[in-house]
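Here it is, the structure in full.
Missing here is one protein chain; the remaining ones are kept as they sit in the complex.
And now, chain A:
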């Protein structure tokens, strides 16, 4: 116990309020996307996080939530306000990597802990790693790596691969190729936000590929999958979970059935914490949770576990308590590596119909105990 904590404990004891050292209140600032086209991701993040907070009922934990409108400048303004006037101890909730890059380095430099519920760009995993930055979700490349590792096993030996032309899209194709055993017959970049894929589908038909990897998050994926199904090309589709998650596949309808997608979580993942999470989420919100909800839920539980072990006013002890990751993750296996990113199993899921809703089911393990590709660049 260092000097400051000792003093706090002594002061608390002298005032007759024992145990106050561990019960320092923690204020969390959640910055996430609650309006605009990307709102469904932020809403699931928030709902998953708040589900865990409400289930724990810890009176020392309070949360302020604000909408970043998916704009980096707004996210920076909110972070400044939360740090300076709301006096938060922990920041979390950002969905998009460009927003995370705008907020995280400044927040951690001011001594705030940042827990990522989703965005985990390579810059923050490698050279830019920081003792106060924890990614609870993954490293951005992971789910693409899962698709790459599994593609050959799914019979895709000649792959047509496609992503939007922006940094995360380029990382996606690189991540896919890192573990892919077959041949890449064509590599295509689309425009970000593109809604018509007739041109790309014609190229797929002409390419001689036997499978297609796509990373097209949000509405782009919905457009592509519907148009692809209607084109009758019929080659096997594989991608990361972002393109085939719970919030999206209902809008694709039967066109999404049978699509393979790499993930680190699935609603049918067999462990106690996950069964309780899925059941509680359905009861509370009346829909199935997405991966974003699962990350939000895990993030809140990680934070709660650290609050039980250390006081947030003792930064080193609090970070050490976070690093232990002593909580029941809905992903089953979960630990942090040295760069404070998860080491976890990556799965392959398939879109199936259960009753009148579409959901995902695990079909196999893609990579066991995967960390990330930038670990060696992190000097910490």
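We adopt the following convention: a contact is a pair of C-beta atoms (placed from the backbone, for glycine too) under 8 Å apart; a residue touches a chain by one contact, two chains touch by 3 or more; residues count from 1.
We take it that contacts and distances are computed from a predicted model.
Engineer: Since a chain is absent, check the UniProt entry for it and pick the matching name: "Amino acid/amide ABC transporter membrane protein 1 (HAAT family)", "Iron complex transport system permease protein", "NADH-quinone oxidoreductase subunit M" or "YdbS-like PH domain-containing protein".
Structural biologist: "Amino acid/amide ABC transporter membrane protein 1 (HAAT family)"
Engineer: Among A:231, A:271 or A:313, which residue is in contact with the omitted chain in the full complex?
Structural biologist: Once the missing chain is taken into account, the touching residue is A:231.
Engineer: For the full complex, which residue in A:190, A:266 or A:360 touches the chain that was left out?
Structural biologist: The single option touching the absent chain is A:190.
Engineer: Looking at the full complex, which residue from A:223, A:271 or A:313 touches the chain that isn't shown here?
Structural biologist: That would be A:223, which touches the missing chain.
Engineer: Please identify, in ascending order, the residues of chain A that touch the omitted chain?
Structural biologist: Where chain A meets the chain not shown: residues 35-37, 39-40, 43, 165, 170, 173, 187-191, 193, 195-196, 198-200, 202-203, 205-206, 218-220, 222-223, 226-227, 230-232, 247-248, 250-253, 255.
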